[in-house]
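In this view, the complex is presented without one of its protein chains, the others remaining in place.
Presenting chain A:
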Amino acid sequence: MTKPLLELEDVRKLYPVKKGLIVQKEVGTVRAVDGVSFQLMSGETLAVVGESGCGKSTTARLAMRLIESTSGTIRYDGQDITKATRQDMRRLRRDMQIIFQDPYSSLNPRMTVEEIIAEPMVVHNVGDRASRRDRVRELLRLVDLAPYHADRYPHEFSGGQRQRIGIARALSVSPRLVVCDEPVSALDVSIQAQIVNLLKDLQKEFGLTYLFISHGLAVVKHVSDRVAVMYLGQIVEIADKKSLYDNPRHPYTQALLAAAPEPDPSRRTAMKSLGGDLPSPLNPPSGCRFHTRCPLAQERCRSEVPALREIGVGHRAACHFAESVPAFDRFRNGEGIHPRLQERLALYARHKAALATASA
């Protein structure tokens, strides 16, 4: 983790909104990604987290130049790729691969698994037919599928298996950077763990760098080294995993952490989840973009845009009151339980006791 492999600097993606059939007038801009900067060190995993519509997937696609940025610089391995030519970009694409969210639409249904996994090698002229064949079987084994699966079609596999095929495809040309766009969101929980563990193993084995997009903090805790939280096209807090989970400084991060499902009811906190919807990126709120939903919002938040500033070692947050935000402790044992929930638990205990006496 010495030099950044990928570096985004004040990257913006604005979509003009046009009206009119023939003479089109610009009536506004959707600020999908609005000034995002981060560095992704070689060999690390940076997770980008936020609710849907916050621009995290757009950021991932901008980083791979699948969509063109409106402004800002994107450096891959020190080279500004926003100005790279088609040929240069083609060469770079061998180095950066993507794993998609939906395992059903990310594999071409008309191609066999072998064709799918071998395609990156064909496009980048890696090896000959025989060596590609061997490589496909090797990759299948690597992602815990069997070599005889190579002749089958994607529809013959389950979601988790398809995601493995997608991972094998991404790895076929030995990339350095893998963008994982919510790779486990479409899978059920038991399969999620398998895929996450597989991704971690592969990272260890091949020294991969991950840009890991996710909408929840729960999965991310397991895979990431650092976490960036996005809200309405901007990063509101970025820190290494430990300090973000132990000491979140932005109220939005706290709300996201509180929203993660907690299987143990006695550890559920009374922290209210955020109300309302994500405001429209077409017309973002003034000042701090989060002030419309922030439980701690004050007058200053409405007028003044908070800067993403350093508040600890490698920990930056965009909140005026980052230092004074109350500490977040989602595991305040017992206290803070919703009174309704307490009633329920007492009721359950009484019922159990009654059953015990009846049978005795």
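Brief remarks on what is shown
By our rule, contacts are C-beta pairs under 8 Å (C-beta built on N, C-alpha and C of every residue); 3 or more make two chains touch, one makes a residue touch a chain; residues count from 1.
We adopt the following convention: contacts and distances are computed from a predicted model.
Entry comment: the absent subunit's protein name, as recorded by UniProt, is "ABC transporter permease", drawn from "TIGR02186 family protein", "ABC transporter permease", "YqhG family protein" or "Sigma-70 family RNA polymerase sigma factor". When the full complex is taken into account, the listed residue touching the unshown chain is A:97, out of A:97, A:192 or A:243.
Contact with the omitted chain, checked across A:36, A:64 or A:311, is made by A:64. In the full complex, chain A touches the omitted chain through residues 64, 66, 89-94, 96-98, 100-102, 105-111, 119-120, 123-124, 131, 133-135, 137-138, 146-148, 151, 153, 155, 169, 174.
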